[in-house]
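Yeah, one chain of the complex is gone here, protein chain that is, but the others are all in their spots.
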Amino acid sequence: MSGFNLYKYSSPATFYVLAGRLIPWFYAAAALLGAAGLYVSFFLAPTDFQQGEAYRIIFIHVPAAWMSMFIYLAMAGWAALGLAFNTRLSFMMASALAPTGAMLTFVSLWTGALWGKPTWGAWWVWDARLTSELILFFLYLGFMALQAAIDDPRRADRAGALIALVGVVNVPIIYFSVKWWNTLHQGASVSLNTAPSMAAVMLAGMLVMALAVWMYAIAAALSRVRCIILERERNSQWVAQMLGAEPHPHPNLPLEGEGTNVEGI
Amino acid sequence: MNAISALLRRELTLAMRRRGDALTALFFFVIVASLFPLGVGPDPKLLHLMGGGVVWVAALLAAMLSLGRLFAADHADGTLEQLILTPTSPVVWIAGKILAHWLVSGVPLILMAPVLGIQFGLSGAELAVLMWSLLLGTPALSLIGAIGAALTLGLRGGGVLVSLLVLPLYVPVLIFGAGAVDGAISGLGSEAHLSLLGGILILAFMLTPWAVAAALRISIE
Partner (left out) sequence: MVGMNWHSLSEFIHMGGYALYVWGSFGVTALLIAGEILLLGARRKKALTLVRRTIKFGKAENDEDAA
């Protein structure tokens, strides 16, 4: 673990403070963009002549689906960085992203069902997109369950990173196979994107909403990574200093400086 | 090459000593597939349509059931740590171990599959496609499953966890495997499915041993 200070930028101590400064901005951006997106989805976008008002669900469904996939990619990216450069912060970011990604996957499934009932007449249709999204949900759950089952943080970090990478290699194969399966069985071929002719205002609404979800996801992940840093580094001196208290002169307390790596906590 | 054949021999000898485990997974396969007609009713037409999918899902679950013993015994007695230290590349002996595991747990499933297929009224040609699809698919299941087995080594609740990790990754194999049989039944042909299954097998064979090696290092150190 020598040479960790080369990656000063990725030191949890520095990042903890930086993230704390950034979080309010991301929440503010999410709120503003969310308000603008909701305004577009309910007031600017006209009623669809085929689906009526039910189609407004896609303003939350499509951005949630986009972001659920994007977050999985980001998670795998952090996991790869962690495995390649052995930076603990990368692993922590991967763990911090997973619950938000799983939540958005669930949102996309839930809203997909609520959109499907009035549009297809069924709560659940084995459409290629919905099915892939369901499998993505399982991938998120597997990642979180694996990390939760391992007590040693170092092993949990690396095992989670590996399964995230294996998952990301599989996602395109899974999507392709599900699509193939869906077309062969002539299942629901109506997809969200082909249903109404995509008006510019709709696309704009979905993009603004997607940005809002993106900002929210960053804010939530940063908040979570700060919790993870505190939980894991509670024995290090910088945490004690930051909280404005002199550390207890306990023989077990490690005496590293700011940003050093404390293994095996 | 000598080391590999020695390893294979060792794995097979060990597996033969623990015949009971492989037999349990095989009976599980038979029982799961036999439960379906009891659940959905004896309509021959429906059963014929479902047959390929049911046998494939049962094979998937049986393959998963036997993953636990892929590395567990070697982990418990410390052999695994020795193997990681050997001069042979870990990828080679990992591939050997998976091959041995497949010979013991996958091949019996392929041989048993026609018996189950007959229960669902599959014809001779359809049974042949079912066996071909399992021949191409079950090694891929062993390869992909080995990653899950390596990552959950020694964890409490490892068995349930491995299913959560591995089953979503099994989806493409299931789709193309069961799809091949469906193609034979509907007369659309099953060559495309079998080729894709072969593609998955080749990809899995090239990539998974590396992932398993990394997973074992993570789990052991």
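We call the chains A and B, going by the order they appear; numbering starts again at 1 in every chain.
By our rule, contacts are C-beta pairs under 8 Å (C-beta built on N, C-alpha and C of every residue); 3 or more make two chains touch, one makes a residue touch a chain.
The structure displayed is predicted, hence computed values, not measured ones.
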| item | value |
| --- | --- |
| Touched by the hidden chain, restricted to displayed chains | A |
| Full-complex contact with the absent chain, from A:88, A:129 or A:224 | A:224 |
| Selected residue (touches chain absent from view) among A:26, A:115 or A:180 | A:115 |
| Residue ranges of subunit A at the interface with the undisplayed chain | 42-44, 46-47, 52-54, 56-57, 60-61, 64, 99-100, 103, 106-107, 110-111, 114-115, 117-118, 216, 220, 223-224, 226-227, 230-231, 234-235, 239-240, 243, 245, 247-248, 250, 252-253 |
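Everything below uses one rule, namely that only the chains that are shown with their structure count from here on.
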| item | value |
| --- | --- |
| Separation of subunit A from subunit B, taking each centre as the mean of its C-alpha atoms, in whole Å | 32 |
| Subunit B partner contacts - residues on subunit A that touch it in the complex | 83, 135, 138-139, 141-142, 145-146, 149-150, 155, 158-159, 162-163, 165-167, 169-170, 173-174, 176-178, 180-181, 184 |
| Complex interface listing, subunit B residues touching subunit A | 147, 151-152, 155-158, 161, 164-165, 167-169, 171-172, 175-176, 179, 182, 188, 196, 200, 207, 211, 214-215, 218-219, 221 |
